[in-house]
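Here the complex is missing a single protein chain, while all its other protein chains stay put.
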Amino acid sequence: MSTVIDKAPTVFAPVETGRRPAAAVLALARFEARELLVQIPVFFFLLVYVGTTAWKLFSPREDMNNYPILHDVDRATQPGTLLLAVAAFICVNVAALRSRRHGTDRHFDVLVLEPWRRTVAHALSVVPLAAVTALGAAIEFGWAALKPGAVGHGSVAELATGPLVVLLSGVLGVLIARLCPRLAGGPLVVVVGFATLMVVSSVVGQTHWLTWLHPVVSETSNNPIPSDLLGRPAAWHALYLVGLSAVLLCVAALVSGGRTRLLKAITVVALGAMVTGIAGQSPGDDAALITARTKASSTPAAFQSCVAHGRSTYCSFPEWTGWRDDWEKVVDRIQDLAGGGAGGAPLTIRQRIPVVHQLEGDAAIEPLHTPGEVTAGTRWGGNRVPEFAVGVASVLVAGDEQAVSKMCDARVVTVMWLAMAAQDDPMTAFRHVRLDDSLSGSAVALAPTNPVGMSAEQTRIVRALLGRPLYGVTARVKAHWTELTSPRTSEARVAELLGVPAAKNGTGAGESCQK
Amino acid sequence: MPEVGAAYARVRALLPPLWRALPWRVLGAAGGSATALPALARLVSGGHDTAFALILLRSAEVALALGLAFLLDDPARHITVAVPTRRVLRNGLRLALVVPLVLLCWTVALLLVPGEIRPPAGDVGLEAAALAALALTGAAAAVRFTDEPQPGAVVAATLLAVTVLETLLPERCTLFVDVADPGWAAAHQRWAVLLLLTVPMGAALLPERIRRRRALAWTHR
Partner (left out) sequence: MTTAPTVSASGLTLRYGGTAALDDVSLRLREGITGLIGPNGAGKTTLLRVLATAVPADRGAFAVLGHDPGTTAGRQEARRRLGYLPQNPGFHLDFTAFSFVDYVAILKELTDRAARHREVRRVLEAVDLSDVRGKRIKRLSGGMRQRVALAAALLGDPGLLLLDEPTVGLDPEQRMRFRELIAQAGESRTVLLSTHQTEDVAMLCHRVIVMVRGRIHFEGTPAELTARAAGRVWSSAERDPGARAGWRTGLGTFRNVGDPPRGAALLEPTLEDGYLLVLDGEPAEVASL
């Protein structure tokens, strides 16, 4: 060629970037995370999660929410996150199969970033979603912790479980995508996995170590116990979840062809972490814990501190000291309404827990036989307040809790009026404290220990009394206190003493004593 | 009538290749797991209850429905879009080929559950039918409203997400109730309503559109 080129062609030197695969993996993970968060299922499930959490927080019906027990609240955050876990599984699975679906894998597989690193990036893309879950759990817990009535101690490991489960299911989604690249794989695996899990757990029953292999172990009970008696291996479980996620991620990377020394080392470490976690969470409740639970149930005094306020003494487990003032208010109001010696009788309010064999389920608390000692539960707010009031009033009238069980005469009227009249809204409290939420007929009224049986006539009298001005009834109660608290007084006499007209069709005396 | 004869000949010629073109792997996996899951109830010994069998049968229902979500996938869609054989005929024949197999699968699954713990067959069958109809309607909608040759994966994922969401519904409008639940009959009325709603909707979605976005086309007139 004879043409003289008078200007050298411009050649752009390739930009020297160096090889930093980790940075590339992170960049890809960030990209995939952004894609993930705008997926409709993820977005929708996120919306539902936020909605249900907000509903739990702001729901007006549960007054008990004002008195949260933080070491129960922490694990109550877990089941809700399963929603996001399912969404994460499906969407990460679909995303990891995207390039296969669109036939770009043949192209991408020869790019600088190896397939296994892309696998890792897909798994890491769940991290922001897990972070959102963590934020949700933190808000739910923080909201409860900021309530003035909050007691107990939350556990970080319990709070971390929800986000870790989201992470785990995302990693599982990637692994399934790599193991069975057919698009049908993901959803079908979820269904088959769910059913298999149900079968396995029904076959092995409630074995402790197998139960704890589940991602979420939510043992819920209506009777919270002190946090040091819970004995939930939450930290080990979190380690197990982290280890399991890492192991699954490493398997996914190995399946996609990763063979670097670092990856193998991480696999070994992750396996170690998982095994340690399993080993740590597997042993059931040890003997010392069971003994401690039994003792805390039978002789709670040894674990408690007491404080004397006015006429009475208030004893609670260390974590519940904040509620003593609330108890005192109720006790004082009842004693102000009572007459005779009961108005000034010194009471001991004793917080108690039932015998705990396992965390799940409800057990009843046996009534005390010490005179003047009243049981308080480990929950407060809502219906627990009038229930406690029934307990206080019945001890004031009958002497001790054991005697209350045998109380099936007109004293019930006095007890129920005392307990309900001390409430802010007596009629509503009366309705709710009765097991069938009724205002007429015979029913059982709840108390911290044994319930109190009410006949239809007693119900009628109490209802009539609650409808009248407080001062009038109080004066009559104080004036006839001895007769009103005597087991020999008839219902008709009680009605007469308190100024309630007799029933038209006579009285069903002793109706509540049939049992 | 020559048209009837021609149509019959066409259908007869169409059946073998359609049979071969069905997404067998997915259908096989779904059918296999749908029969294998209830078989577990027989395999594992011990006094299991109806609730246990119900969980397995419901898993089988969902598995079958997930498989059916792939039924209308056609990798060669872009080629077959311009043929004179209508889509409603092609997809209807696919359905006709698969429905007996699905019924067989379901019967086997039902029979594999020991009789003494088997939930009411009719009611559970209704659930299965409604879920299957929902999956097929989803697939028909995906085929009609997108150009995607294989929308099954997305339909299946959506179906699963909907199923999971449904289990979270409040008790008075949920579909998956326990056998012992007093709301069993009411829930199955809801299942029946779901089935009655989805079947005509799915049928309406099967044919190709002759007009595109009628409302929009109108505004341009």
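Which chain is which? They are A and B, in the order written, and residues in each are numbered from 1.
One rule holds for everything that comes next: contacts are C-beta pairs under 8 Å (C-beta built on N, C-alpha and C of every residue); 3 or more make two chains touch, one makes a residue touch a chain.
Everything numeric here is computed off the predicted structure, so don't read it as measured data.
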Q: Among B:G92, B:P149 or B:G183, choose the residue that contacts the chain missing from this document, as touch is defined above.
A: B:P149
Q: Name, in rising order, the residues on subunit B that touch the hidden chain in the full complex.
A: 6, 9-10, 13-14, 17, 20-21, 74-86, 90, 147, 149, 209-213, 216-217, 220-221
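Assume only the chains that are shown with their structure count from here on.
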Q) Which of the residues in subunit B end up touching subunit A in this complex? A) 25-26, 29-30, 33, 37, 40-41, 44, 46, 48, 52, 55-56, 59-60, 62-63, 66-67, 70, 150, 152-154, 156-161, 164-165, 168
Q: Within their complex, state which residues of subunit A touch subunit B.
A: 41, 44-45, 48, 52, 83, 86-87, 90-91, 93-94, 97, 101, 182-184, 186-188, 190-192, 194-196, 198-199, 202-203
